[in-house]
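To start, the structure itself, in structure tokens.
The complex appears here without one of its protein chains, the remainder shown in place.
We just call them A and B in the order they show up, numbering each chain from 1.
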Amino acid sequence: MAGGASQSGMKAALTLIGKRFASSLLTLLLVSVTIFIIAQLLPGDAAQEALGQSATPQQVAALRHEMGLDRPAYVRYASWLTGMVSGDPGQSLVANMPVSDVISERLPNSLLLAALTALVAVPVALAIGIGSAMNRGGRLDRALNVATLSMVAVPEFLVATIAVLIFSVKLRWLPSIAMASQEMGWGDYLRGVAMPILTLSVIVIAQMARMTRAAVIDQMDRPYVEMAVLKGVAPVQVVLRHIMPNAIAPIVNAMALSLSYLLGGAVIVETIFNYPGLASLMVNAVTSRDMPLLQACAMIFCAAYLLLMLIADVTAILANPRLRAQ
Amino acid sequence: MIAHILSQAKALPLSGKLGLALVLFWLAVALFGPMLAPYPVGAFVAYDVFDGQSAAHWLGSDYLGRDVLSRLLSGARYTVGLAAAAAMLASATGTALALTAAVGGAKVDEPLSRFMDMLISIPSKIFSLVLVAAFGSSLPLLLLIAAITYVPGNYRIARALAVNLAQMDYVQVARARGEGRFHIAIAEVLPNMIHPLLADFGLRFVFIVLLLSGLSFLGLGVQPPDADLGSLVRENISGLGEGALAIIAPAVAIATLTVGVNLLIDGLPGRGKRA
Partner (left out) sequence: MDDMPPFSRRDLIGAGLGLGAGLILPDGALAAAKPRKGGRIRVASLSSSTADTLDPAKGALSTDYVRHYMFYSGLTEMDRHLIPRPALAERIESSDQTVWHIRLRKGVTFHDGADLTAQDVVWSLLRHKDPATGSKMAPIAEQLAQVKAVGSRDVVITLIGPNADLPAILAQSHFLILRAGTKDFRVANGTGPYMCAQFSPGVRTLARRNPNFWKAGKPYLDEIELIGIPDEVSRVNALLSGDVHLVIAVNPRSTKRIMASRGHALLETQSGLYTNLIMQQRQLPTGNPHFVAAMKYLIDRPLIKRALYRGYATIANDQPIPPFHPYYRADLPQRSLDLDKAKWHLQRAGLTGVRMPVYAAPAADGSVDMASILQEYGSRVGLKLAVNRVPADGYWSTHWMKHPLGFGNTNPRPTADLLFSLFYKSDAAWNESGWKNPRFDKLLLEARGEADQARRKQLYGEMQGLVRDHCGVGIPVFISLIDGYDRRLKGLYPVSLGGLMGYQFSEHVWWEG
């Protein structure tokens, strides 16, 4: 490839990154306002939830004051926002420690689980997707089609529970709960997260594989592919050299969407395997009405989503010369 | 018209015919199931819980000793109805907004796209949790949650299609003719993106069925004693260890319904890109 082309690609990517950064800030602001408004509609507040069934009005008033919940809503939002801008997500109302401490314990767990799942799921999905596309209409294609469809068709909590029954209760190969702790070795950790990875993979592999197949097939009908085939280029070469650069945009886009699910959508898997991740933390924040914590989680999920989308778009630009011009 | 549909059905490949049969079967169950149910949905008719198959209870009894077949027949309409309605609502809204964005220029496109980014970046199950906690669980709310959750996905795809189409020569010609934006969107752009959107609709339908069952795991969902198929799986999950029919039956129901819809759509001719 010529140096000029790759340079223009870099330039296009950098412009895109710059533009996206600005609009991302706007999106994050929007999300925070939305979350704040919806949370105001929730019945009860952090003070009432903390005191629970046995709350007396005096206690609720005292605790509200201590948590700063007796200030008007806009004041609370403003003080949260100013804190956030200076990099301080505030104090968790319920856990009585800085939100950053609570998050820093869980975020690595979530990222690690998502990364490992992606490591397993992306190659498998690509292989299935490309394989069935190349075999379009053939026996392999139909078998894979039914397999991915059935994978998508089973509720994830059922997949997870069946996996636990087989691999930990019956066979005792894997632990049924995925405890993540610092003193754990990698071997123990991987054994612990094997089933969460399996469950999450089942969900996203099916989605990604189907989209990959569709994108590849879409390109296969184009004249340039026929030309290449007529010229006698080997099928594998056709896919890798000719089809993939053009199909990559929809594929990475779909993959980014699926991968963003691995963070926030993992709540059921986290619950069943008792994995201390970010999604169950956010559910916690909702049920205990812990606003600063809820906001912080929402910001992280939103930022992760935007980042994945950006990576997808940049990848598409760099991979496909035709897109660089746009 | 009917002849046309019949000939279309005949033209379907085998898998498409199977899909069509499954879809028609579940539509029939959704419509007539409650009438066919041998027992009332909330009646405690079996002495034992997690009973196996018997003459009185074709699909055994559930975790409280209720008739699984009756609950399945009554519950299917929630899953089929909610998922179909929500998928249609999501697709219609997403596509309409996408068309607006495509013909409206950057001034409309930018804010709409940012708004969709915002919606999609909030994890859907947590979003549902918040809304149900705030407004209480009801059918219209579940419908709305499912629809809102899947609007952005449809919007992304429809917008990509529409933006491409808007650059096409015939659209430019129409523009030059001085046609209004509304006319261009409806008459020139929309008809050319129907097929890919239909494929998208099928996947959304599956996702919504799964979202609903995910919600039932979190304790949100249709109000008792009724239950959608996902809730039926969830409420009987403790019977999984003993292989109870009460959990296998609704799980198979979900699988056949979702696989059926997708086989049918896969079999439709002229499908395009999907996501």
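Here is the rule we go by: contacts are C-beta pairs under 8 Å (C-beta built on N, C-alpha and C of every residue); 3 or more make two chains touch, one makes a residue touch a chain.
The shown structure was predicted, so the numbers you read here are calculated from the model rather than taken from an experiment.
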| item | value |
| --- | --- |
| Hidden partner chain, touching residue among B:Val49, B:Leu69 or B:Ala146 | B:Val49 |
| Residue among A:Ala12, A:Ile38 or A:Leu51 touching the omitted chain | A:Leu51 |
| Interface with the undisplayed chain - residues on chain B | 40, 42-44, 47, 49-50, 63-65, 129, 132-133, 136-137, 219-220, 223-225, 237-242 |
| Contacts of chain A with the absent chain, listed as residue ranges | 42-44, 48-56, 58-59, 61-63, 66, 92, 94-97, 102, 105, 161, 164-165, 168-169, 172, 175-177, 179, 181, 271-274, 276, 281, 284-290, 293 |
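The rule is short, and it goes like this: only the chains that are shown with their structure count from here on.
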| item | value |
| --- | --- |
| Length of the line joining the C-alpha centres of chain A and chain B, rounded to whole Å | 22 |
| Residues of chain A defined as touching chain B within the complex | 23, 26-27, 30-31, 34-35, 38-39, 41-43, 142, 145-146, 149-150, 152-158, 161-162, 165, 169, 210-211, 214-215, 218, 250, 253-254, 257, 260, 263-265, 267-268, 271, 279, 282-283, 286-287, 298, 301-302, 304-306, 309 |
| Complex interface listing, chain B residues touching chain A | 15, 110, 114-115, 117-118, 120-126, 129-131, 133-135, 153, 156, 199, 203, 206, 210, 213-214, 217-218, 230, 233-234, 237, 240-241, 247, 251, 254-255, 257-259, 262-263, 266, 272-275 |
